[in-house]
Each structure stands twice: as structure tokens, then as C-alpha cells.
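Worksheet: one structure, shown below.
Selected chains from the complex are presented in situ; the others are not included.
Residue numbering begins at 1 within each chain, and the chains themselves are lettered A, B, C and D in the order written.
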Amino acid sequence: MILKPIDDRVVIKLDQKTTEKKVGNLYIPDSAKEKPQMGEIIAVGNDEDLQEIVKVGDTVLYAKYGGSEVELDGEKYLIISRSDILAIVE
Amino acid sequence: MILKPIDDRVVIKLDQKTTEKKVGNLYIPDSAKEKPQMGEIIAVGNDEDLQEIVKVGDTVLYAKYGGSEVELDGEKYLIISRSDILAIVE
Amino acid sequence: MILKPIDDRVVIKLDQKTTEKKVGNLYIPDSAKEKPQMGEIIAVGNDEDLQEIVKVGDTVLYAKYGGSEVELDGEKYLIISRSDILAIVE
Amino acid sequence: MILKPIDDRVVIKLDQKTTEKKVGNLYIPDSAKEKPQMGEIIAVGNDEDLQEIVKVGDTVLYAKYGGSEVELDGEKYLIISRSDILAIVE
């Protein structure tokens, strides 16, 4: 069973790394205003513009407000909109 | 008697599965922020863009706010807008 | 004396059936959130898009908020906008 | 001295009939939500779309909120926008 996001949404996998707020040399301080979060994109919506900007497998920073949470096989996922994606982490 | 939704709306059937918040390996945790819900699309509005994205029979996740509820032959239905549909569950 | 709605508005006749909230096998539960209402379209505005979607004689479900109420020959009518029409009941 | 409304505005004459809230077989009940009012159009703005929809001499129902009131030769007039016009009464 998979999730196909609609329009300009993406599905983000909320893995262990997100909880730690640290990936490699990147760190999200607790004191940050509008604290972003990290996650891996596992599905991209049907919006063609969006498909040229982010791809499945990209790790992204996204705004912590908004998004709809579901669980699939015990893993947590978040469905967010393009406007919530801040940057790709490479 | 059937319902033909207008513009970019769809009619969603609210079946037993929705109540359980679990379909196959997909689960909606109670703790989820902006908790989505699941349902089957039984009619798609006249908006042509929308008709290319979702079809009758699709099971979708949708945002729990909004939507207008009716009963038909004792079954519950919800009329929601495209912007409330988050993802297709396949 | 008749009413010709402007732009994307329609005139809805609020008949007895609306009061009962039941037409054939369709029923609007009192517990419904954003409870829709039913009525028959007796006039469609000059908007050409709208004229391809609904016709005089259609029974429609519409959102209960909004709309302007008048009486004609003792019958109640409501003038609502396209965005308030949810679905055609057939 | 006459009034030439700008853009998509019209000038409405607020005559006796409006006060009575009854024209022929048309009646505006006091209990109406978003109670509309009636008046005769005496001038239409320079907006070309609008000029195809309403004409000087039309009696219209309009939303009671909004509009700017003036007196000309002791008669009351209201300047309202296209979006406040609900229907033409014929």
C-alpha cells in the first residue's frame, strides 16, 4: 500500500534522524525561530513544476507547521505542500 | 438517487474502514496533528483538471476539516473540495 | 414578476422537501457538520460557465451559510452563489 | 446635476417601494437572513461587462450591507458595486 500525493504535495518519511535534529554537519538549534524539520521525500505529487524541483530520495528541510501525519508499516509519514519545503539538503 | 458534485468537489463514501482509521498497513495515529481521514471517491465534479487526478473508486486521504455530510440509503457521504484531498492510497 | 440572478448566482426554491431534509433515499442528518440543504434551481445567472453546469429544474445540495432570502407569491426563495452549490441530486 | 458611477458601480434610487419591502408579488420577509433590498438603477458605471448585464431602469435586489448614500433633489440614492447586486426583478 502506497501513498500518491495530490497536486503540489509530497510525502515525507519522518525517520530517526529527524528526531535528532542533526544530519551530518547540519543542526537545527532548539532556539531557532520558525524551527524547520528534516525528512526524506518518498513521493511527489502530480504537479509538474514540483517534479522538476524535488525528487524521491531528496532530504529536505520543511517548515514545522502544517502537514498531515499517517503511519505505514509502523513508520511515520507526513504529507506537506510545496510551500512548506524550504530547502534540499545535499 | 445520486449526487453529482459541482466544480472541483468529490463525493466520498465514509465506510467502516474510515472509522477504524486503518486500511491494510496504513494507520492514522490519534496523536497526529491535522489528522487526515480515509474514504472512497464515488463521484468526481465537472472540473476537468480534477478528473485527470482522481477517479471514482480511488481511496483517498483527506483533511478532516471542512466537507458537507449527507446520508444516502443509510450510508454516510461527505462532499469535499480538491484542496482537501491529500493523497490517493493504492 | 420573476428574478434574474446576476453573474454566478442562482435562485433556489425552498420547498417543503427542504424542511424535511429528506428527498427519496437522500437524508441530511442533524448531526452533520457544515449541514447542507436542498432546493430546486428556478433561475441561473448570466455566467456562461455556470450555465453549462446547472440548469433550471435541478435539485441541488448547497451550503447552509450565505444566501439572500425573498418571498414570491408566498413561496420562499434563496439567491446563492455558485461556490455555495455542492452537488446536483439526480 | 447627475451622478456617473465609476467602474463597476451603479446608482440605485431608494424609492417608497423599497421601504415597503414589497413590489407586486415579491416580498422580503423581516426574518430573512442577509436581507436583500430593492431599488431602481438610474446609472451604470463605465465597466463594459456590467453594462451588458444591467441597464438603467432595471429594478434590482441588492445586498443590504455596503453602499454609499446621497440625496439628489430630496430623493435618496445609493451607490453600490456589482458584487452587491443579487438579481434583476422583472
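Basically, a residue touches a chain if its C-beta (ideal position, glycine included) is under 8 Å from a C-beta of that chain, and two chains touch if they have at least 3 such contacts.
What you see is a predicted model, and the numbers here were worked out from it, not measured in a lab.
Undergrad: Looking at 4 placed copies, how big is the full complex in copies?
TA: 7
The rule is short, and it goes like this: only the chains that are shown with their structure count from here on.
Undergrad: Could you say what rotation angle superposes chain B on its sequence twin chain C, using C-alpha positions and rounding to the nearest 5°?
TA: 50
Undergrad: For chain C versus chain D, what separation do you get between their C-alpha means, in angstrom?
TA: 23
Undergrad: Taking each residue of chain D in turn, which ones touch at least two of the other chains?
TA: none
Undergrad: Report the complete set of touching chain pairs.
TA: Listed in label order, the chain pairs in contact are A-B, B-C, C-D.
Undergrad: In their shared complex, at which residues does chain B touch chain C?
TA: 1-7, 9, 11, 43, 46, 66-73, 76, 79
Undergrad: Can you check the complex and tell me which residues of chain C touch chain B?
TA: Answer in residue numbers: 23-29, 32-36, 53-54, 60-61, 63, 82, 85-90.
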